[in-house]
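One protein chain omitted, others in place.
Now for subunit A:
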Amino acid sequence: MRNRMYLEIASISENESFARVAVGAFISQLNPTMDELMEVKTVVSEVVTNSIIHGYNEEPNHTIEISCQLYDGEFDLIITDYGKGIEDIEMAREPMYTSKPELERSGMGFTIIENFMDSVEIESSVGKGTSIHMTKMLSSKKTKVVHE
């Protein structure tokens, strides 16, 4: 099955739950396992929250783009913001690193994202924005074969 979906949302925290529910509904057509569904929802929440907090400093009038593709059981997810960008991507990926400890951030976002997705690529430039490209193989294909 081939399918795609594109979503553009304002950078407000109300949209964190909306974004993860929307992406969850989109991948549900492939009958992912409950674990896979929760993992994808968690990842969407992490990345969108990062755009809101770090990319846009919690200013509400900016745009976050979410683009999803399904192709043969592979799920492709790209989340983009046009915010302040990441200076040192290596450091940002380190577990426990956060540039905002005063906000009680734990610095575990990227660690969770990398654990729950098969691949994670970060593209970012200071002053221009950040785009995170992730893929995950969903097990639904296997399950279908078993059921038939």
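One rule holds in what follows: a contact is a pair of C-beta atoms (placed from the backbone, for glycine too) under 8 Å apart; a residue touches a chain by one contact, two chains touch by 3 or more; residues count from 1.
Quick note on the criterion: contacts and distances are computed from a predicted model.
One subunit of the complex is not drawn; among "ABC-type xenobiotic transporter", "Anti-sigma F factor antagonist", "2Fe-2S iron-sulfur cluster binding domain-containing protein" or "Xanthine dehydrogenase family protein subunit M", its UniProt record names it "Anti-sigma F factor antagonist".
Check A:23, A:52 or A:92 against the missing chain and you find that the one touching it is A:52.
Touching the missing chain, out of A:38, A:89, A:122 or A:137, is residue A:38. Here the missing chain is touched by one residue of A:22, A:112 or A:137, and it is A:112. On the side of subunit A, touch with the chain left out of the figure occurs at residues 13-14, 16-17, 20, 35, 38-39, 41-42, 45-46, 49, 52-53, 95, 103-106, 108-109, 111-112, 115.
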